[in-house]
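Worksheet: the structure to be examined is printed underneath.
What you see is the complex with one protein chain gone and the rest in place.
Should a chain be cited, it is by its letter among A, B and C, assigned in written order, with residues numbered from 1 in that chain.
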Amino acid sequence: MNLAEQYIQIRKYSEKICAPLATEDYVVQPIVDVSPPKWHLGHTTWFFETFLLKPHAIGYQEYDENYNYVFNSYYETVGNRVIRTDRGNLSRPSVADIYKYRTYVDEAMVRFLNKPINGELKELIDLGFNHEQQHQELLITDIKYILGNNPLFPAYDKDWETDSSKISETELITIEEGVYEIGYQGDAFHFDNELNRHKVYLNTFSISSNLINNAEYLEFIEAGGYQNFNYWHAEGWDWVKTNQISAPMYWHLIDGEWFNYTFSGLQKLDKSQILTHVSYYEAYAFASWKGMRLPTEFEWEIAAKHFDWGQRWEWTESAYLPYPGFSKAPGAIGEYNGKFMVNQKVLRGASAATPENHSRITYRNFFHPNLRWQFTGIRLVK
Amino acid sequence: MNLAEQYIQIRKYSEKICAPLATEDYVVQPIVDVSPPKWHLGHTTWFFETFLLKPHAIGYQEYDENYNYVFNSYYETVGNRVIRTDRGNLSRPSVADIYKYRTYVDEAMVRFLNKPINGELKELIDLGFNHEQQHQELLITDIKYILGNNPLFPAYDKDWETDSSKISETELITIEEGVYEIGYQGDAFHFDNELNRHKVYLNTFSISSNLINNAEYLEFIEAGGYQNFNYWHAEGWDWVKTNQISAPMYWHLIDGEWFNYTFSGLQKLDKSQILTHVSYYEAYAFASWKGMRLPTEFEWEIAAKHFDWGQRWEWTESAYLPYPGFSKAPGAIGEYNGKFMVNQKVLRGASAATPENHSRITYRNFFHPNLRWQFTGIRLVK
Amino acid sequence: MNLAEQYIQIRKYSEKICAPLATEDYVVQPIVDVSPPKWHLGHTTWFFETFLLKPHAIGYQEYDENYNYVFNSYYETVGNRVIRTDRGNLSRPSVADIYKYRTYVDEAMVRFLNKPINGELKELIDLGFNHEQQHQELLITDIKYILGNNPLFPAYDKDWETDSSKISETELITIEEGVYEIGYQGDAFHFDNELNRHKVYLNTFSISSNLINNAEYLEFIEAGGYQNFNYWHAEGWDWVKTNQISAPMYWHLIDGEWFNYTFSGLQKLDKSQILTHVSYYEAYAFASWKGMRLPTEFEWEIAAKHFDWGQRWEWTESAYLPYPGFSKAPGAIGEYNGKFMVNQKVLRGASAATPENHSRITYRNFFHPNLRWQFTGIRLVK
Partner (left out) sequence: MNLAEQYIQIRKYSEKICAPLATEDYVVQPIVDVSPPKWHLGHTTWFFETFLLKPHAIGYQEYDENYNYVFNSYYETVGNRVIRTDRGNLSRPSVADIYKYRTYVDEAMVRFLNKPINGELKELIDLGFNHEQQHQELLITDIKYILGNNPLFPAYDKDWETDSSKISETELITIEEGVYEIGYQGDAFHFDNELNRHKVYLNTFSISSNLINNAEYLEFIEAGGYQNFNYWHAEGWDWVKTNQISAPMYWHLIDGEWFNYTFSGLQKLDKSQILTHVSYYEAYAFASWKGMRLPTEFEWEIAAKHFDWGQRWEWTESAYLPYPGFSKAPGAIGEYNGKFMVNQKVLRGASAATPENHSRITYRNFFHPNLRWQFTGIRLVK
């Protein structure tokens, strides 16, 4: 597949994700972390227009200069951004306008990609592809939030598979202490935060071959886990109290029976499914209750070759910090990762919402510890 | 026109107001005071279903029991309400669903209205008509807010006339002191807050025959009115500082020239137009600067037969309080007006957004003193 | 008594109120409406220094220019004010420093008052006396708040009488409809908000000769008054829910028995005492539950010559608005009353905390409808 074909394939997949939506579903922003689907479609388009077409495609005419204002996200270098909390107030540009914008930019991009591309530009294009894939995952989780918090609990697509059962027996995999190498090595695409590859010393640890499932987490709930501060961080406990949390996101106790919202609508809780939509605080509290702990991101990276992963983003104990020798690129592209390296937790793995080819063993995802609208799960270490 | 025809005429007008909208415009709620247009369309329908069809139309089948939850506004008596701030998060029911709901209820209402109706029900139907008309005015002002706060400043309908020029010479009309009668008298529809008709004593006063126009208000701005706390109430001054207010809503100073957003889009400010979109705080400060004051609602009601009114809702100095002998109806209908009688200001008159036949000289509108998304203006008294 | 003797008498009374306090009690500000006692002592002193000594006493040396910043309250004209919420953060000037400041200013004031005083200055001095008396009442209610919200419930002074029993039989006093005169008339001190004296038309009404007592209010509580939104304004109901209100301020239900905090400490509730420390919202809800209403301030002023008053500030239905012909004085003194004439309710009467000679039948007190740390009570009208 050449670059233009790759481009088209990735871009079409974003639109496929949105195909089951009503126009109204594209517009709303129920919480600040969730963006309106139409904004994702516009923002990823703006990325290609701003970083590739405008500086590098000779003769390219900007589609609409107002869009720079509307679809910028957090790139301080590129003009004023729309305050994030305002995104859900913008009825215009309409969904149809944004699809027109996509078509316009796609045509220009295909023309551009069909010409010779130098190495530096190739990297930028790769970044654009991976950026769009990141937004594809957010599209899926944001859509789930939008529909799953609607009092009518509309289904998205009954054929969409985001859940998976734990099938194999749980084993503990033991990794011996020693110096290990961590971080990306190779020539394929990777983010700046996966570098430098460097040595870490690990103590001996044993890690579970399986993620926690709903049945195991129900035991925690039924044992009063949400009522006992001993299992929680102080700020986790405040979060539980302030937000009156008593179960994972999307779980509902109706007449004594547990249901959860899935892409098929509100369903009876399937206990054999892998647990998802928990915060780091909950993951930590669950591990404390079990007398175990979460892995560090280094333990995870070394152990992951010994188990299946990819069903769920897995909270680690590690804070999101730069690797030794990390340096950010100059300009707006340099804002991609480095400036978020405080007060966030690393998640490793991938989820059913992660686009194919967008996961690897050195990938570092990161979220604030209270967030749970991503497909987040728990793996334990002893 | 019989009741069923009247019903259809009023209902169709709500839909006519929405005709220029894109689907996306129906969904958003940029501030808490503004409701999504689709919510207005659903809520007025729910009103007829809940207060007429369900209790009085034999054999009526409720359209969808979830809608009771979604479209209730502030009627505490009728189940749980959707928190007002959440309305903008609801992508479903879709606009198409709500139009289906309207069709279903409209057909049932027409059948119902074509049967004999007793006097008490007649009153309730009249209330439903007036309720829908109140939401028609809100639809127009909410749509203006949604479009006028969009960075693209889309036009609504270039033929929609909401502005009017001051044409006649300004005169001062003098009313002599004495006992006057205030409040509704007659057999036509009126709200409970217009009763009882009662006597008030007025001192001699002189009131302007004209509303203030943009040119007059610009003088206030240019004289530093927004920078001098002497003209303001203490809480008005806090409002100015906290919200960095320096002009009426929808006014924009661009390269030294004033523009304002109208239903035709962003336009150069027409100085001859009647001023609108000011808060009570601004109206009071402007009057102080002029060495004049706002009328009380009683002064206004007595004087209004001597001048043209209806171009703008006019802030009065009066707080919204019950008239002597006011009593509220039992049940949910009794929640209509009385429970808002604290910390709001009375506005008198009507605006270009007020439906025909929905204004009268005894009508008491009311809003919090900081609000300005309605078509609010200023008339002065000496 | 000459002016200097009057001055000393009033000033000493402020210090007598504070005599039972520990130094620590002078410092804290548990809510924004309550000021630290030491601030009251400094602010009233600053008033005399700023408006009398500095402009009018020849050769007067300002005590400390920083005090202007610390003790200004809301007079926008006179330099920067300390943000009200910061008062409780200021440990300095110390209590001893403030007493020194009082002594310094008192000595200068006595010298000043022993010289001939012209008529205009006489008015300003009278305003200073009344200003200090208003702060004496606030001192008492603020001290009650500071001690009554301390988990140790310290007593203030067991001999301090702020409570009174209802002794006479309750009668309804009927006032016939007609035109009445309202507002201050005479040559003695009065505030600008009591003018102009003007005519109002009153409808026939009957008003209770007694205030509501604790026993009567307990019936409202026991009848579920705090659980039934029908009795409340919409914003009163929000206030109840948000703040989880279920009884008047200072009431505590301990093991099924009602106590309240008084100046003698925590005591068993005396049911025969006149009810106090309720908000306007509660006064209104109580009246609704009784099928009665609160008086307007005009009704109160006309009826008050027929009953005893002065035990409690009485909530009226009236909003705090200017009388016809009201005008404010030029300069900082003009900020005294007029700028608060929005979103507040008028209270009439006086309380046991009101200094002698500081109450009259035309006096207009005003507070926001949610406040209840003043000695506020309820009188009903039919």
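Methods note: a contact is a pair of C-beta atoms (placed from the backbone, for glycine too) under 8 Å apart; a residue touches a chain by one contact, two chains touch by 3 or more.
The shown structure was predicted, so the numbers you read here are calculated from the model rather than taken from an experiment.
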| item | value |
| --- | --- |
| Among the chains presented, those that the missing one touches | A, C |
| Residue touching the undisplayed chain, where the options are A:98, A:200, A:302 or A:353 | A:200 |
| Hidden partner chain, touching residue among A:62, A:157, A:219 or A:235 | A:235 |
| Option from C:7, C:26, C:184 or C:217 whose C-beta touches the chain left out | C:26 |
| Hidden partner chain, residues of chain C it touches | 22-30, 38, 66, 69-70, 82, 86, 88-95, 146-147, 149-152, 154 |
| For chain A, residues in touch with the removed chain | 74, 76-77, 177, 179, 198-201, 203, 229-230, 232-237, 280-281, 284, 293, 317-319, 321-322, 324-325, 339-343, 369 |
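The criterion applied here is as follows: only the chains that are shown with their structure count from here on.
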| item | value |
| --- | --- |
| Overall pattern in which the protein chains touch one another (line/ring/star/complete/other) | line |
| Inter-chain centre distance, chain A versus chain C - centres from mean C-alpha coordinates, in Å | 57 |
| Rounded Å distance, chain B centre to chain C centre (Cα mean) | 37 |
| Junction residues of chain C - those touching two or more other chains | none |
